[in-house]
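The complex is shown incomplete by one protein chain, all other protein chains being positioned as in the whole.
Here is subunit A:
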Amino acid sequence: MEMYRSHVLVCAGAGCISSACKSVQSALLEHIEENGLTGEVKVVETGCMGPCDLGPVVMVFPDGVFYRRLKPEDAAEIVSEHLLKGKVVTRLLHRPAGNDKQVAGFDQLDFFKKQTRIALRNTGVINPESVEEYIARDGYRALGKALSQMTPAEVVEAIKESGLRGRGGAGFPTGLKWEFTARAPGHPKYVVCNADEGDPGAFMDRSILEGDPHSVLEAMAICGYAIGANRGYIYVRAEYPLAVDRLEIAIGKAREYGLLGDNIFGTDFGFDIEIRVGAGAFVCGEETALLASIEGKRGEPRPKPPFPAQAGLWGKPTVINNVETLANIPPVILNGPRWFAGIGTEKSKGTKVFALAGKVNNTGLVEVPMGTTLREIIFDIGGGIPAGKKFKAVQTGGPSGGCIPEDYLDTPVDYESLTKLGTIMGSGGMIIVDEETCMVDLAKFFLEFVQEESCGKCAPCRIGTKRMLEILERITAGNGRNGDIELLEELSAGIKNSALCGLGQTAPNPVLSTLRYFRDEYEAHIRDKKCPAGACQALLTYYINAKSCQGCGLCSKVCPAEAIIGEKKKPHVIDTDKCIKCGTCKQKCKFDAIITV
């Protein structure tokens, strides 16, 4: 085996790839070669390390130095200074918000320090295209242990005992799901991995698939052994081409090494996996729609019962687990269910991966023990709200979830507490909004999304969400009517109570939760025709602050409605009757003289 004195880990998660990490990597390799370090320093392309906002990011081991926002031209210095002379390049280090100094070690950064990485144990650490690196990190040992030392029933029992619950949204106990399927009559049985992650702003599953694909394959094989299935399908959305590529490489390698296929580890057990690529429908994340799609039918939910455990893929008993759920399986088997159950809260065991997005300093991917408070996640790990703005709310659970206002920031995050607050854990998206976000507009955004993504099968979801959206559209356009709030409430209750599938039943949640915590904003829009956050264009009135206006005339030049008049070098005025509220003048004004009320 070749030994290297230093490893340079280059994050090649989708976020870093889009900020051009590949050219940073080539530059590093070039300079390493130029400096004759090729045999001493190994550059490893890893999956997502998490702090996406800082990309491209690189970690240099053994010292664990974390460099961020690199450009190809920084490579020379990292090689000549750090790799050759052992001197950390301070200017490329991260300075967390509120710190006055740059921090070198990744383990000194709150972002990493406060995390517990189980599902993400290998993501950002190993080369996802190398099965050897996965094996070196205990990969496939759990499968070996299950096959050689445990009966299928013991595997099911271990998963039950661990308390692991589904990470895809509803939080159903994974062990129970496996048990129902194992016991269900019918053959063959199937294991399906739901990798159709689709919540806006969520990329937990994508990062695992891209960063540690073997963990999912290993878990599926363990599940197959436990329930008596020999075939698995990964249903992954077409929008994740990198994940599909890395899965394909991983499946190929696993087959080559005998970790998939017949007689795994010399036993009678055989298991193989196929990839099915989704065609871009959010509803296919719903398990019965997903199964229909694998079967080649239109991706639409069907009524339950029967549940997939009884009649799933092609009418056969089927376990459907989400990517993150599966990524937890090998460590549970390897370290034992009690170890896992020791992490988290009473009813929510283990950790949860969250994708931080929106108005937060450290957007990216984090994994924390269940029970961590929202404040810790958003302010300690997430680094708080940028630009000195005020936190307003956090939306969890994507379009099926709801928002949580500041008063509840100390809530420990687990399935039950979030439900109590009117939202859900969901798959782990966390969108943070600040004072400049209009909550009616936010609800409208999510409703637009579900409206677009409704499969169109059942009437309440297909038409009901459309009518709700139309009401929200008129409210944010300043045409809200008395009674609109009550109409929204009635429609929400009706749709929740009567839609066919989870998508429809949860579609009104963003409206209900914003109504619960921010009803006054709705009222202001309807009654006063004002948007308190100043976000709804149609409700703004534009004025020029005469004190700041220098009379440069730029605003009047760019105004498409010819609504701004004034003499040169004298304060200008906006004719509010003519103003179409497009905001161009405000954008162009160099003196911040244009204000909105």
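Assorted remarks:
FYI, a contact is a pair of C-beta atoms (placed from the backbone, for glycine too) under 8 Å apart; a residue touches a chain by one contact, two chains touch by 3 or more; residues count from 1.
Just so we're on the same page, contacts and distances are computed from a predicted model.
In the listed set "Helix-turn-helix transcriptional regulator", "Cytochrome C", "Amino acid/amide ABC transporter membrane protein 1 (HAAT family)" or "NAD(P)-dependent iron-only hydrogenase catalytic subunit", the entry agreeing with the UniProt name of the missing subunit chain is "NAD(P)-dependent iron-only hydrogenase catalytic subunit". Note that of A:35, A:335 or A:498, the residue touching the chain absent from this view is A:498. Which of A:69, A:298 or A:338 touches the hidden chain is settled by the complete complex: it is A:298. The omitted chain makes contact with just one of the residues A:464, A:480, A:532 or A:566: A:464.
Looking at A:281, A:357, A:559 or A:574, the residue that reaches the missing chain in the full complex is A:281.
For subunit A, the residues touching the chain absent from view are 281, 283, 298, 300, 302-303, 305, 451-460, 462-467, 470, 487, 490-491, 494, 496-500, 505.
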